[in-house]
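Only one protein chain is missing from this complex, and each of the others stays in its spot.
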């Protein structure tokens, strides 16, 4: 397909490189990334708000690279990365008047957009939003809608845009045949999106309803190995006082709080895993 | 710039139009201007105290792509500086210029637009004149190349342009201001100054004396020069339109 609004590649299409070492079955398993954290260990995250001055609120979120990735970075041997670490940027524009063409709305109209950068995932992503991206957008909207007091801004719109610069995937490159962005990776991405978006909303000084952490788990569970590979809490950052002068430290406190809460929730994890997995899937 | 041909007001349903042919590069263009018109779809983007200039470039054999968007931006910036958008009836309205590339070399993805730029500029100027849009001044443009041995070449064909070390499009106003410069390739500033002088002399060598010319007259008429050419084209059209009156005198 030829998109006249973009610079196009070769008309015949191109193929991603195939690594010879992956064709030989069996090899690679030993070099495969192993989880080195405890199941209950949370990764450190880096979250910074207010990086984009023209937006009313913004945040940048990055997960700590896994031990294997960090090792691969400092001492590169293979071009195939063992794993990746989520990196995303979120902006909030608004509340602003709805466009002339939009119908009357007594509430704040929340619009969410999630887009992978073409280079974000293992497979090159297209420029047009695909179904998984739309899906994430819907999830994000659902997660955030409850937190915002929509009645306070009639006839207004709030645009939340998340750009994923690097997506997370829990499967290794080696499993090329059937691996596209499996929902495992996507759930991490979603958790990141929610965290970043809440931070950005707080950065935009938009009041949210609950001044407590709404904690819901997004969990990735790898049935084949019967182990939990990822756990992240999505926290409603409204706990942070919206009028505070120093937001950054507020958010850091928030993240610490969320991390603590996650640790606290660990005892009920076994149940929560299954429950919230269903919940997340059920949201769509 | 030898043998340029143009005619005005070929299209009956637009406010002004012009067709333009440049034999050296082989480009054949058709331009139409509608002004002033209401642009209800762009209500939010309209400026309160002046006209909004919109330019559309349509390639002959395909739909417009990223390259056209870019050249539209260049044309818009030049033309909005020349159109007197604050005259009565113009503020909050649009001046819409549509340029169709009817013939000539097709421009591929990522190709430089420099070879066609002078033709686009001249066509839009003629179409604006045909639509009687008030202008602060007219202008003329030319393409100049520098070949690998450092010599300045003019009247470039498409093949010359491909082989050139650097290409330059310069547009000068009727008052000798440098309105536009687009240079690419590899060159140093001294070369560019030579190119500029050469381009100025190409654009300016002459100012054709009109029969009742009220602007500065040059020594001799030379319609091979872009500016004189523009003037002559307009005169031809006027002569045709007012032939009933002129004949009756």
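For reference, chains read A and B in written order, and residue numbers begin at 1 within each chain.
In this text, a contact is a pair of C-beta atoms (placed from the backbone, for glycine too) under 8 Å apart; a residue touches a chain by one contact, two chains touch by 3 or more.
The rule is short, and it goes like this: contacts and distances are computed from a predicted model.
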Looking only at "Protein farnesyltransferase subunit beta", "Ribonuclease P subunit p14", "Ribosomal RNA-processing protein 43" or "Rrp46p", the name UniProt gives the absent chain is "Ribosomal RNA-processing protein 43"
Counting contacts across the full complex, list the positions on chain B that touch the omitted chain. 50, 65-67, 69-70, 72-74, 77-78, 80-81, 84, 86, 108-112, 136-137, 173, 175-189, 192-193, 196
Omitted-chain footprint on chain A covers residues 5-23, 51-55, 58, 69, 76-81, 83-85, 87, 89-93, 96, 113, 115, 117-122, 124, 127, 129, 159-161, 163, 165-167
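By definition in this document, only the chains that are shown with their structure count from here on.
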Just curious, how far off is chain B from chain A if you go by their C-alpha centres, in Å? 50
Per the touch rule, the chain A residues reaching chain B in their complex are 4-8, 100
What does chain B use to touch chain A in their complex? 43-44, 62-66, 109-110
